[in-house]
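What you see is the complex with one protein chain gone and the rest in place.
This part shows chain A:
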Amino acid sequence: AVAILLGLPLWWKTTETYRAPLPYSQISGLNALQLRLTVRVTVVFTRESVPLDDQEKLPFTVVHEREIPLKYKMKIKCRFQKAYRRALEREEEALSLGSMQEAETMLAEPQEQAEGSLTVYVISENSSLLPQEMMSYIGPERTAVVRGITHREAFHIVGRRVIQVAQAMSLTEDVLAAALADHLPEDKWSSDKRRPLKSSLGYEITFSLLNPDPKSHDVHWDIKGAVRRYVQPFLSALSAAGNFSVDSQILYYAVLGVNPRFDPASSSYYLAAHSLPHVINPVESRLGSSAASLYPVLNFLLYVPELAHSPLYIQDKDGAPVATNAFHSPRWGGIMVYNVDPKGYNGSELPVRVEVDMVRVMEVFLAQLRLLFGIGQPQIPLKCLFSGPKSEGLTIWELDRLLWARSVENVATATTTLTSLAQLLGKISNIVIKDDVASEVYRAVAAVQKAAEELAAGHLASALIASQEAVTSSERAFFDPSLLHLLYFPDDQKFAIYIPLFLPMAVPILLSLVKIFLETRKSWKKPEKRD
């Protein structure tokens, strides 16, 4: 009895797995989370934009909310919170200037606009700021201009125009669909929307020059200058989306995996569209994995075809040569074929010195980089003037759109990770949950909730930071090595260890129990007989 009293708790205590408590209910609550994305739109009315009696009603706030129909377990609502106000003196002055550029620089000067917000200026119907047939203008920063109207329902009409512009510049369905592509069931969204890279804290960009024929071509590229001039401005504009590191390499004798076909008509070689997927794999073994970090790598290859296969063109599905002579592979990078100018071969002996025209190359690579980050061609509404990005190749509202998408994607990823972690821990009861894992889980849950709140409040920058923290914490908890420690002691192995010891001991005990049972039954029967 003493042995049982002391031994049983001791045995129980020593063989127990330590499991810190986890917020299971909160994690399952995250699944039903309603994401409400608030876009703050400031609508500024100049003096002659709307009828005077309407202007009397300013300022006030209109909320335009609608649900984004995605087949996702989270309900996502998009909400445009429009604050209507009258223009300030300075803004009036700026908008009465002659050209859009001047007005813009003057408007941009004093105040810093919060990330994710928009300012729409409503100008008078017959203002000369916009060309006559244009109804609206979208700038490179977070501002837009809309023509007003003198009409009885001026607010209603202007409001519609503002929403139209705001949807072009801010959240749209397809942005979110692309961000959640991994979490959505396979349907019409799937193939084309999977193009953007997954959200990560950082990215590595590698430019590789492939020279399969160094005997004939002595290729030089000024990658250092090109990166400084074209890539760095773009990346510093994108720096809110992650850390970037850039490097370059030259690979000799690296060939594509496909033999190009010869086209006698144009005496050139071509790569057909269907063979492009096979091009990458053999090259990739030479590219070398990035040893120094765990961030996803984006590869941009510039391929100078060997002399025997020059010139080389890429064909699209219809058989026509692709104008840029380049293609990209989603989430991997891009390849551009750079043909050596045939004039270079005349008279000079091999190897021919080739200077790569970096402007041409970088145009293609930057366009591919934009696509890989999910920044497609802006969809401009009808009768709208679009100024195009500044020199860094990215408008600020495009960046905002990317950050919205990233925040939503991060929240979705963190939620999925936490849910599957909770499921796993619930299913396998042997896993040890240490305190630090538990604290990471708590932190992740709190961060997801904070991100959702910040998104609802329209604070994009802090929402992004919270969502990144959520992803980091949840992944750290999920991939913690301490979770694996006791995983591999299934029940059958336990029995295999215990049975050889316990079975021989149990046989006599069981037999004696049977005996005792028989004896007691006998002693019960005896008194009956006596009666």
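Please note the rule applied: contacts are C-beta pairs under 8 Å (C-beta built on N, C-alpha and C of every residue); 3 or more make two chains touch, one makes a residue touch a chain; residues count from 1.
The rule is short, and it goes like this: contacts and distances are computed from a predicted model.
Engineer: If you look up the hidden chain in UniProt, what protein name do you find among "Phosphatidylinositol glycan anchor biosynthesis class T", "Myotubularin-related protein 9", "Small ribosomal subunit protein mS29" or "Probable beta-1,4-xylosyltransferase IRX10L"?
Structural biologist: The missing chain's protein name, per its UniProt entry, is "Phosphatidylinositol glycan anchor biosynthesis class T".
Engineer: Using the touch definition up top, pick the residue from A:L22, A:V50, A:V279 or A:L425 that touches the left-out chain.
Structural biologist: Residue touching the absent chain, from the options given: A:V279.
Engineer: Taking the entire complex into account, which one of A:T61, A:N126 or A:S512 touches the absent chain?
Structural biologist: A:S512
Engineer: Among A:T42, A:Q368 or A:Q468, single out the residue that touches the unshown chain.
Structural biologist: Result: among the candidates, A:Q368 touches the missing chain.
Engineer: If the hidden chain were put back, which residues of chain A would touch it?
Structural biologist: 191, 195, 206, 214-215, 220-230, 233, 245-250, 252-254, 273, 276-277, 279-281, 285-286, 288-293, 314-317, 322-324, 326-330, 332, 334, 351, 355, 357-359, 362-364, 366-368, 370-371, 377, 388, 391, 393, 504, 507-508, 511-512, 515, 518
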